[in-house]
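Just one protein chain is left out here, and the rest sit where they should.
Labels A, B and C are assigned to the chains in the order they are written; within every chain, residues are numbered from 1.
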């Protein structure tokens, strides 16, 4: 036992030393780039002119790499669907209390009623302002889902509509793809944001379709996370 | 970071940082969970509010966002500390021996 | 003058951070660690505001708002889990 342990720890030590040497050579040979590489320089110079977005990161995510974003949203959708599928098939505990949590206090319920609109509004602010300030659809959607989580925590017995959430998710996903196809027809390519006027630089309604697309992504991500939480919460009903 | 109120703002920020430090000290030194909740939420909330107010003096153009953070913290921090204290009570944590009264246990009519 | 005071404030905040981190590492019960988590997020909000002041960029404050939301929800989720008893 002890000999085995020492050989194992010796191997671990050698591996750690090798890893340390590798990282040290990387860190020692590091020199910061004097200038941006060609792709980054192109984005830095042309983003504001071509898309009208103040936040370059958002412009890259939504327009230049829009197809990747569609793929990410699809991955999230698959995750939510698989969670619902797996949990829906699991053995339903009979007479379960509906949640692993004890009933909550009155202060938390009252506070939730006051805070939920503020949280939802803040999530909407994050994804609508994605082209001006940091943040965007994914972060805003996560904040929306956090609001739903607060509701579920405050009132564990509460049941709310599957129908609304799944409908929001389907409609926003469909409109997202339709806007992408409209980009092919009306402008330069799939998910081109210039189907709407670019507007004045830095205003809320500017940068073409970017605020619209990010709103749809936010709603879709929020609905997907909420449906994951919901299926964790109440699959014993199924 | 200039303006007529820059020095006042910096002093308010310093006062807030001092309250944060006291909160951290209390969090480290207090004997049981309930007193740690007192130190860890009340003092740090006041400290953060003071830092935000001082930042509003230093950068007058930011006051809307700072005010939003301030209001949000004022709503949420007392709520989370209450839920936390309740959780500590339900988890059955014994208060320090110096504690005299346990109003929640008296209300529920059982000595958990 | 203003910068000196701000550096002193940052040093105090860093000390508070170290103390809260120690409480998180030591905390005898899980509830103590949740309190440490709460205090660490609140101190991080202050740190973000200080970074925003030094860099002079107001957009960093959006991240501070997300943090305020997170500290609240994280503490409530953890507390609601722990009040059922830790196994």
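FYI, contacts are C-beta pairs under 8 Å (C-beta built on N, C-alpha and C of every residue); 3 or more make two chains touch, one makes a residue touch a chain.
We take it that contacts and distances are computed from a predicted model.
Colleague: Given that one chain of this complex has been left out, which of "Glycerol-3-phosphate ABC transporter ATP-binding protein", "MrpA C-terminal/MbhD domain-containing protein", "PRC-barrel domain-containing protein" or "Nitrogen fixation protein NifU" is its protein name according to UniProt?
Modeller: Cross-referencing UniProt, the chain left out corresponds to "MrpA C-terminal/MbhD domain-containing protein".
Colleague: For the full complex, can you list every visible chain touched by the one that's not shown?
Modeller: The chain that is not shown touches these displayed chains: A, C.
Colleague: Determine which one of A:81, A:171 or A:232 touches the chain that has been left out.
Modeller: Spelled out, the listed residue whose C-beta touches the missing chain is A:232.
Colleague: Of the residues in chain C, which ones touch the absent chain?
Modeller: Its contact residues with the unshown chain are 3, 7, 10, 14, 17, 21, 24-25, 30, 33-34, 37, 40-41, 44, 47-48, 51, 54-55, 57, 59-60, 62-63, 66-67, 69-70, 73-74, 77-78, 80-82, 84, 86-87.
Colleague: Suppose we count only contacts with the excluded chain; which residues of chain A make the list?
Modeller: The missing chain touches chain A at positions 55, 57-58, 93-94, 96-97, 99-101, 126, 134-136, 138-139, 142-143, 145-146, 149, 225, 228-229, 232-233.
As a working rule, only the chains that are shown with their structure count from here on.
Colleague: Taking the mean of the C-alpha atoms as each chain's centre, how many Å separate chain A from chain B?
Modeller: The computed centroid separation for chain A versus chain B comes out at 31 Å.
Colleague: Take the average of all CA coordinates in chain B, do the same for chain C, and state the distance between these two points in whole angstrom.
Modeller: Distance between chain centres, rounded to whole Å: 11 Å.
Colleague: Distance from the CA centroid of chain A to that of chain C, rounded to the nearest Å?
Modeller: Chain A and chain C have C-alpha centres separated by 24 Å.
Colleague: Going by the touch rule set out above, which residues of chain C reach two or more other chains?
Modeller: 62, 65, 69, 76, 80, 83-84
Colleague: Of all residues in chain A, which are in touch with two or more distinct other chains?
Modeller: Those would be 102, 104, 108.
Colleague: Which residues of chain B touch chain C once you look at their complex with the stated criterion?
Modeller: Touch list, chain B to chain C: 1, 6-7, 9-11, 13-14, 16-18, 20-21, 23-25, 27-28, 33, 36-37, 40-41, 44-45, 47-48, 51-52, 55, 58-59, 61-62, 65-66, 68-69, 72-73, 76-77, 79-81, 83-84, 86-88, 90-93.
Colleague: Taking the complex as given, what residues does chain C use to touch chain B?
Modeller: Counting only chain C, the residues touching chain B are 1-3, 5-6, 8-10, 12-13, 15-20, 22-23, 29-32, 34-36, 38-39, 42-43, 45-46, 49-50, 52-53, 56, 58, 61-62, 64-65, 68-69, 71-72, 75-76, 79-80, 82-86.
Colleague: Give every residue of chain C touching chain A within the complex, in rising order.
Modeller: 59, 62-63, 65-66, 69-70, 73, 76-77, 80-81, 83-84
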